[in-house]
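A protein chain is absent from this complex, but the other protein chains hold their places.
So, chain A:
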Amino acid sequence: MTAAASDGAAPAATGQPGRSASSGRLLRIAVPAAMMVLLVAAWQAYCTLYEVPHYILPSPLRVAQAMWTDWPILGAALIVTLKITFAALLLALVGGVALAVLMVQSRWFELALFPYAVVLQVTPIVAIAPLIIIYAPTTQQALLICAWIVAFFPVLSNTMQGLKSTDHNLLNLFELYGASRWQTLLYLKLPNALPYFLAGLRIAGGLALIAAVVAEFAAGSAGAGSGLAFRLLESQFRLNIPRLFAALILLSLTGVVIFAATSAVSHLLLRRWHESALKREN
């Protein structure tokens, strides 16, 4: 709490309207940033003071150095991983929403398909990955399929839940005014499902990345098309721990960016009307 007072941002502004809102935002950025600086400094100090060998725990400086010198390899791997993650996420969105609409519109579809969606979801992806790698034409496609299988379920089940939880009185109203099935879907059920869908999207974003990494571990592919996960394993085999850390940092940064992006999309779409995105004003 005292961080804001000691950062000397605008001591004269105390008491001005709007100050609490902007200082709240400052705190949200300043506190985690200060925390990170502290942690990195402690890590660096520990490595220097105790002369920890870099193949056990590299210092932050060494990790930064590895990031810089190995960037041609790591950058290419990052692109590969990003491509798989985002392609899987996109396909999961399209497939998840389309299947959800189909299943909610037709009971037959739901009865026929939903159990298999659940089976796909509950079977651990590491266990199916080897099979998929055998059947898929290329490793990239195998990774994509794995990431898709994991990412699409939260989109599917959340969107279905949203489509089904439409207010009965509003459904009555639409029936009363002679709305077609299509109109009811477009103007009522889909907007109603939007917050649920967006919650699913946020889960799916993180899962797509995890699945892309797990599948690559299982595939163990080498060469030009390898993603971050393979580089991570490779660094471990070669005891190139600074590069391992660099790859790890890239992976978690990717995860953070995906989470921030999906949260931002969700906020933008819901900010005018949904309780989850509104400030409480009493």
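To be clear about the criterion, contacts are C-beta pairs under 8 Å (C-beta built on N, C-alpha and C of every residue); 3 or more make two chains touch, one makes a residue touch a chain; residues count from 1.
Going forward, contacts and distances are computed from a predicted model.
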Inquiry  = Out of "Electron transfer flavoprotein subunit alpha", "ABC transporter ATP-binding protein", "Glycolate oxidase iron-sulfur subunit" or "4Fe-4S dicluster domain-containing protein", which one is the UniProt protein name for the chain not included here?
reply    = "ABC transporter ATP-binding protein"
Key: Contact residue for the chain not shown (choose from A:F152, A:F174 or A:F245)   = A:F174
Key: Residue, one of A:V52, A:A76 or A:L194, that touches the chain absent here   = A:L194
Ask   = Out of A:Y46, A:W108, A:F217 or A:W273, which touches the unshown chain?
value = A:W273
Interface with the unshown chain - residue positions in chain A = 167, 169-170, 172-179, 183, 187-188, 191-192, 194, 272-275, 278
